[in-house]
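The following block contains the structure, expressed as structure tokens.
For this view, one protein chain was removed and the others were kept in their places.
Moving on, here comes chain A:
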Amino acid sequence: MIISICEIRPEREGWDHNFSVPLFQKNGVSNGTLNKKAFIEHFEQAPMYVAVFTFVGFAVGTIFGYLRDFMRAWGLEKRNIAAEREQQKDFVPLYQDFENFYTRNLYLRIRDNWNRPICSVPGPQFDLMERVTDDYNWTFRFTGRTIKNVINMGSYNYLGFAETDVNALKTVTIELEKYGTGVCSTRQEMGTLDKHVELEKLVAKFLGVEDAMVFGMGFATNSMNIPALVGKGCLILSDELNHTSLVLGARLSGATIRIFKHNNMQSLEKLLRDAIVYGQPRTHRAWRKIIILVEGIYSMEGSIVRLPEIVSLKNKYKAYLYLDEAHSIGAVGATGRGVVEYFGMSPDDVDVLMGTFTKSFGAAGGYIAGKKGLVDFLRTHSHSAVYATSMCPPVAEQIIRAMKCLMGLDGTTQGKVRQLEKNTRYFRRKLHEMGFIIYGNDDSPVVPLLLYMPGKIGAFARRMLERNIGVVVVGFPATPITESRARFCVSAAHTREMLDTVSTADILPKLTSGAKEAGRNCAPLNLNNSFLHLFLWPFHLIFKGI
């Protein structure tokens, strides 16, 4: 368990010190005392026998995988998977690396738990199309029936804006009738509508920055704008567990990329010091720019970035900070303004604020906010601005209405953010009390429940669906191979009954590996000073090293 207390600056009366905006416009008091709490994150290690069992599961799976591959190669079994043609048999093999082996033999057995089509709005409950397989997940067919009212624990619907209520969507329908759906152009040509300008002004006001720019797609915001900001001769320091969009943007830019351990400030500081001292690899010239890429909430771990420490490091070593608030905007902070508000800091501390509208606003798209100079530069130099179609107007209106609701400009109170906070705390506390291993910060609405063994991934998802609960399970390669998990996304729209149904599902104690599995108490082995470490270090290596 990692605890650290973050320093919070005292508030000035009547004005919010962060944003210099009258408190009434922020729709709620940014309560200094609410943020003066300990930063508690959990990354509990499972008992040793869990690692052994995971290893056993993978070993058996691998053996049977080889057996099936052998049978397929010798024609004893029908070949359904992609394979090289006969004429290319002597070429370098295409499908022999581990990832393909894993896909063929392990992923395929539990493939029915992903890509499940839904046929309703992804609110707190949704409808699934019933899908069966006749040949063990090689092909699927729809029976035509729908499974109704499945509790949705997988959609990123943190504030519950994914709704179909006619009154709520009134302005959106008006804009739809006024503008239609297509923009049919890029931002630089004829795709900048007054809706975009209105939205950008609102986003800038919401975040407390000078200017903002919105893009049609969240993934493209990262991958297309990082190459515009950095190039060759620059250094990117990226967190170990960054999202693929950040990784892709960093690789596309052509800058040098160095990875620091997840949320580990010592690792980051070491990299910064080495960068300043040694400069570029061969010439030892100073780096043109050093930029640190971090996320607000990491969606696979549920951990929150240590923002104050990173900002102090960046100020000390004169680097830039790019903060991706995809999962944290709207979901953390007293008024939903993300991790910057969560830690009580000023948005001027972060150089580039990026976020998406997909998760908390029930829309699609992303934004980049910061100083006016930065945003003006991106308007002319970003690939997304030049080539990508701009956001469509009804979606922009949905974001505007959601943001106005959050800011209280349409008269509503701060209900949704409070409800999300309550739901998050309740759900996490309940699962913790039951003894399951949950990763991440106590305030993050992303709740990863560790499953570890490959057999349990499939069993968990299937059995939960039988009980009308839809969950997302994740395994390799999205997570380390020995740490597969089920990821719950708590929403403000979930009622307490729904959360109770999920946490008391009898599947949970039967299938998960916790410190109190099935009511029994097992003390975890402390490997650092244990005699058994001598004999069990291979398992330790596998368990922690990958």
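Note that in this section contacts are C-beta pairs under 8 Å (C-beta built on N, C-alpha and C of every residue); 3 or more make two chains touch, one makes a residue touch a chain; residues count from 1.
Here, contacts and distances are computed from a predicted model.
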Unshown chain, UniProt name, "Ubiquinone biosynthesis monooxygenase COQ6", "Alkyl transferase", "ATP synthase complex subunit 8" or "Serine palmitoyltransferase small subunit B"? "Serine palmitoyltransferase small subunit B"
Kindly state which of the options A:I40, A:V60 or A:C184 is in contact with the chain not pictured. A:V60
Given the contact definition stated above, which residue among A:L272, A:V294, A:M354 or A:M453 touches the chain not shown here? A:M453
Which one, A:F98, A:W114 or A:Y136, makes contact with the chain that was left out? A:Y136
By the contact criterion defined above, which parts of chain A meet the unshown chain? Give residue numbers in ascending order. 53, 56-57, 60-61, 64, 109-110, 136, 453-456, 458-459, 510-511, 518
